[in-house]
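The complex appears here without one of its protein chains, the remainder shown in place.
Let's look at subunit A:
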Amino acid sequence: MRPGLLCAALLLLASPALADDERVRPVTDPVVRKECGACHMAFQPAFLPARSWDRLMAGLSDHFGEEASLPADKTEIIRAYLTANAGDKGGQGEARKFMRWVAPQGMPLRITENPAFLRKHRFPDAVWKDPKVVTRSNCPACHGRADQGLYE
């Protein structure tokens, strides 16, 4: 089976329907959408606690190995939005499950290392090696409406 088909088939098996309360609040701020979305989907802030977003936004010059620095005014707009809408600030939908795994003082940076993510993504290597996927953080490769907070 082609990896792309495999990906789609696994999704059908995993989630026949998506309940309304599983929707993660989508990113609405235009600066966040544009700047974060320039290189990858602008991840919904509810997947990490505010202290994680503070840490992440303080280290953009080495953003998972990338130089992703922004002018100070934009950095602050993005930081403020992400922390105000973080998972520990009334995070809702599917992201609630992610917060349960974060230690009280924990400051995780990778959403894809959260056990809530891992337990739903136990796929054969062929899925991860699909050229459309490239990396585990490429949510829209399989979740067509991930950008809208819908992880069907």
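By definition in this document, contacts are C-beta pairs under 8 Å (C-beta built on N, C-alpha and C of every residue); 3 or more make two chains touch, one makes a residue touch a chain; residues count from 1.
Going forward, contacts and distances are computed from a predicted model.
**Q** Choose one: "PDGLE domain-containing protein", "Cytochrome c domain-containing protein", "Peptide/nickel transport system permease protein" or "Pyruvate dehydrogenase". The correct choice is the protein name in UniProt for the chain not shown.
**A** UniProt lists the chain left out of the view as "Cytochrome c domain-containing protein".
**Q** Determine which one of A:H40, A:R100 or A:K120 touches the chain that has been left out.
**A** Final answer for the missing-chain contact: A:H40.
**Q** Could you list which residues of subunit A touch the chain missing from the display?
**A** 39-41, 65-70, 132-135, 137-138, 140-141
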